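Worksheet: one structure, shown below.
Of the protein chains in this complex, one is absent; all others appear in place.
So, chain A:
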Amino acid sequence: MTTGCILQIALLLCFSITALSRSFNLLQFQQRSTNLECQRLMMKLSGTPESCLNNRTNFEVPKEIEQPRQFQKEDAVLVIHDMLLQIFEIFGKNLSHTGWNETIIENLRSELSDQIDRLKAILDENTEEENPTWENSTTMLWHLRNYYTRIVQYLNAKSYSSCAWTVVWTEIYRNFSFISTLTDYLQN
């Protein structure tokens, strides 16, 4: 057997072993569950006319979130935790002009809060040990927070109008698809 043949067989074995050893852990399951539930609840919030979407602004999602490269599990937990935290805060702002059902908003925030708690428990464990990659991770965090600051500033500028909330709703719904991608990196 030639070396080329042996190499191919070795590669095939490695791939199959990696594929088979992907353990589906509880955290990933819970995160996926939260993602689906939040998207479902968001769909239940009544929409406003399409004309509002003319005011769409590019909030400039950070590149690391939009097209994530290889993420470490700790970084994925940090980023998802912060994203859920910000979405929780945004839905706590002035919603009087939207006419959205309060119970649905409460359910949505409750779901976000529970998953935030679970992720926070893991983060607290990780911060116990000094992490040398903390600097890199926080740089990503600042970019993420700048992005959410832009969204909040937009809402402020538009006085929390119904149209502004429609635009933000679209952006937040898009956020959940980013979170779903990042959930894949919650592997052990």
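Details
Here is the rule we go by: contacts are C-beta pairs under 8 Å (C-beta built on N, C-alpha and C of every residue); 3 or more make two chains touch, one makes a residue touch a chain; residues count from 1.
In the analysis below, contacts and distances are computed from a predicted model.
Missing chain, UniProt name from the options "BBSome complex member BBS1", "COQ5 protein", "Interferon alpha/beta receptor 1 isoform X3" or "C2H2-type domain-containing protein": "Interferon alpha/beta receptor 1 isoform X3". If you put the hidden chain back, the residue from A:Asn55, A:Gln72 or A:Ser110 that touches it is A:Ser110. Although one chain is not shown, part of chain A still touches it, namely residues 23-26, 29, 33, 37, 85-86, 88-89, 92, 106-107, 109-111, 113-114, 116-117, 120, 123-124, 127, 138, 141-143, 145-146, 148-149, 152.
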